[in-house]
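Presenting subunit A:
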Amino acid sequence: MAPIFLLRRTTLAALALLALMTATFFLVRLTGDPVDLYLPVDASRAARDAMRAQLGLDRPVVAQFFEFFVNLLRLDFGASLWHNRPAMAVVLEALPKTLALGAIALALAFALSVVVGVIAAARPGSAVDRFINVVSQAAASVPDFWLGLMCVLVFAVNLRLLPTSGFGGPAYWVLPVVCLMARPFGMLVQIIRGSMIEALNASYVRTARAKGAMEGRVGFVHALRNALLPAVTVTGDLAAQFAGGGGVVEVVFGFPGVGKLLIDGILRRDFAIVQSSIFAVAVVIFLINILVDMLYAAIDPRVKVE
Partner candidate 1 sequence: MTAPLLDVRDLSKHFGAGNTPVRAVDGVSFSIAQGETLGLVGESGCGKTSLVRTLLRLNAATSGHAMLDGIDIATARGAELRTMRRKMQVVFQDPYQSLNPRMRVDRLLSEPWALHRDVLPRAEWSSEIARLLEAVGLRPEHALRYPGEFSGGQRQRLGIARALALNPSLLICDEPVSALDVSVQAQVINLLARLRRERNLAMLFVAHDLAVVRHVSDRVMVMYLGRIIETGPTKTIFSTPRHPYTQALLSAVPTPDPTQRGKRNRIVLQGDLPSPSNPPSGCRFRTRCWKATEHCAREAPALMARGPDPALLTACHHASG
Partner candidate 2 sequence: MSLLDIQDLAVSFETASGRIQALSGVSFSLERGEVLALLGESGSGKSVTASAIMDLVPNPPGSVDGGSISFDGTDLLSLTAPRRRAICGERIALIFQDALAALNPVYTVGWQIGEMFRIHRKTAGGDIEAAVVDLLNAVGIPDAVRRARQYPHEFSGGMRQRIMIAMAVALEPDIIIADEPTTALDVTIQAQIVDLLDTIRKRSGAGMIFITHDLGVVAELADRVAVMYAGRIVEQASVFELFADPRHPYSIGLLASQPRVDVETADLVPIPGSAPNPAALPSGCAFRTRCPRAQQVCADIVPTLEGAGPGRLVACHFPGPAT
């Protein structure tokens, strides 16, 4: 991968990021004024105006935007109203947790769906295949937060096997990971099954068979590597989504990730938090995309990273 290419991509991404941040700035400001939320109901009008002035919210939006923009270029995202400390610091505390959660869930989903997808593709139309089809469709269709609630009900409240929610040792990760896995697992099984069936019907697989390769070799050496490409694309997209936080799942499990942070930030009108989490997530997504492209090129030599 040429440095020129990296440079070009980074420049493009930076421009896109600026556009995104600009839009974010105006959007969050459209959701209302945080002052009422942050002052006691009894606080006087004067106190409210004072706070507004202190936050700079009394100035014209354009002026606020200009300041925001200058600060953004200096990578200064301001302080969180709610947390009372630099917003980026708060985000950087939550981000690794979200990334770990997403990575674990995706990695497991990917590994599992490769196995299951290959099994289904081996005998399309068979009973096993149809069973897998139903299960994976169900997994792809289940609302993750609902699954979360039901898991809490069954495994935590009734069976008391796992903690209800929160953050801590491995036990705390089980349910969020499972809930987050469901949809990717379902989607990936469908995709891998489809691309695997296609690959197994491809001409080069006939060649491999004609060469005398056994079915295992045909499936895993010849077909699978080709069949993985669409799965990698989808996994990349999912990874990008997960980088933004398991959203609702994080809320359900009280998992202190960036998704919950963003949702709370939105509900609390904590502009700095919203802006810095969107920024951080956008950067992560950019890195994920590059990673996916590189992975793609590693799997398929026809794809040149450029």
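The rule is short, and it goes like this: a residue touches a chain if its C-beta (ideal position, glycine included) is under 8 Å from a C-beta of that chain, and two chains touch if they have at least 3 such contacts; residues count from 1.
If you want to know what made the cut, all candidates are chains of the complex that A comes from, given by their letters.
Worth saying up front: this structure is predicted, and the values here are computed from it rather than measured.
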| item | value |
| --- | --- |
| Single touching candidate for subunit A, where 1 or 2 all sit in one complex | 2 |
| Residues of subunit A that touch candidate 2 when the two form their complex | 124-125, 201-204, 206-215, 217, 222, 225-226, 299-302 |
